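Let's look at chain A:
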Amino acid sequence: MNNRVIRVDQLARVEGEGSLIVKVNDGKVADVKLRIFEPPRFFEAFLRGRKFTEAPDITARICGICPVAYQMSSVLAMEDAMGLTVDDQIRQLRRLLYCGEWIESHVLHMYMLHAPDFLGYEDALLLAKDKPELVARALKMKKIGNDVMNIVGGREIHPVNVRVGGFYRVPRKEELEPLVERLKWGLDQAIDTAKLVSTFEFPDFETEYEFVSLRHPEEYPLMGGRIVTSSGLDISIREYEFHFEERHVPHSNALHGLERGHGRYSVGPLARFNLNFDRLSPLARQVAADVKIGPVMKNPFKSIIVRAIETVYAYEQALQIIQAYEPPASPSHAVTVSAGIGCGASEAPRGMLYHRYRVTDDGLIRDAKIVPPTAQNQPTIEEDVRQFVTKFAGLPREELTWKCEQAVRNYDPCISCATHFVRLEIT
Partner candidate 1 sequence: MKHETIQPPAAPGEGLRLHTVTVKKVIWETDDTFTLQIDLGEMGETFSFLPGQFNMLYVFGLGEAAISISSDASQGGMLAHTIHRVGTVTTGLAQMKRGDVIGLRGPFGTAWPITAARGKDVCIVAGGIGLAPLRPVMYAMLRERTAFERIILLYGARSPLDLLYRVELEEWAKEHNVEVLVTVDRGDSSWKGYIGVVTSLFSYLKLDARATVGYVCGPETMMKYTIDEMERRGLAEDQIYLSMERNMKCAVGFCGHCQYGPEFICKDGPVFTLPRIRHLLDKKEL
Partner candidate 2 sequence: MPPKKPKVAVFKFASCDGCQLSLLDAEDELLLVAGAVDIANFPEASRRVLPGPYDIGLVEGSITTPHDVERVREIRKQCRVLIAIGACATAGGIQALRNWKDVKEFTRTVYASPEYISTLDRSMPVGSYIHVDFELRGCPINKHQLLEVLNAYLNKRKPTIPTSSVCMECKLRGTVCVMVAQRTPCLGPATQAGCGAICPTYDRGCYGCFGPMENPNTGALAEHFEELGESRQDIMLAFRGFNAYAEAFRKESDAHE
């Protein structure tokens, strides 16, 4: 029980390639390494010299799980650089698209990636053998999210319809209407899902976090707004890089995000929920009350419940946006190219995603910086595992290993995202 090494050579049910190594010496955790060995893809390097209009399509390819997040952060950053604010109709349509991604991604994570841990299955397909109706329902719920992206974005993975200034074509009312009944159904299922996942057995584990998320004046955060932290920081998105930085650690191809003067921090559902509980819809708050969670929630394993509540919110928002939908007169705003620097941030399902671009006056990208949520969470994930192993060192090896994996999966880490951002500073 004294010296041991916990290894998970290939982390499963996460997006991308990573491994976890925990070294325990004399019953104490000596080292935790979330190794990300997925090779870097140098996005920020080859964004240079591309047209600013290409950013949403190119950056989407960083991650097939949350392409909309990349598209949204990039168009917001570009619009910031060009001094453009889109009107509310287009903004709502973007939110609708984003809700589609939240639904798809959250349902995928809850049922296909995370729930099997709680229910003791190796994957959702094995779970489907015993509980076919549960998995069938999940697939149906997820498909609604995908269809929202299909209709608004043209396809669910790497939508084609997003552009700086708006969309290429906006959907007709008749195209969206068939979604209404399905979204209503999905909303009911999401409420039920919250109830279901709240009955899971959660390890008795809480820890202190510095939460970081966007905050919008009226809405639960999806796009834009300000950046707030649980320690009271409240800054504009443009100020992000004054307060946050990334460091390269040798054991990972992903950079580690750190808050200056604070160290590690956490983004994602837990952060959003704890910092923006008051911005949730009354229904979503009610569901939270019913399943007895509220801020401040510090058990990362319970992030699955928060995802369920965010899913409730996403279905509800999607429904409202469609019900109020009137196609805008023009699918996009004209963009006047001007040199400048722009920053944009939005809330990917996994947490805040920050983009910054410098654009030259001929509309080419001079340089780009992209900070994905998993990079920001990496130090926190390692810390969670460290504390967890310290507390539960007595568990049998098999179980402890599985639980450690689960502790990583709490963050729904997207390793593909995290590694695709090795920045190249050429002097």
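The candidate set was assembled so that all candidates are chains of the complex that A comes from, given by their letters.
Annotations
Throughout what follows, a contact is a pair of C-beta atoms (placed from the backbone, for glycine too) under 8 Å apart; a residue touches a chain by one contact, two chains touch by 3 or more; residues count from 1.
Worth saying up front: this structure is predicted, and the values here are computed from it rather than measured.
All listed chains 1 or 2 share the complex with chain A, though the touching one is 2. For chain A in complex with candidate 2, the touching residues are 10-17, 38-43, 45-46, 50-51, 54, 57-58, 61-65, 67, 104, 108, 112-113, 122-126, 128, 132, 135-136, 139-140, 142-143, 146, 154-158, 160-161, 163, 167-169, 248, 250-251, 253, 331, 405, 414, 416, 420, 422-427.
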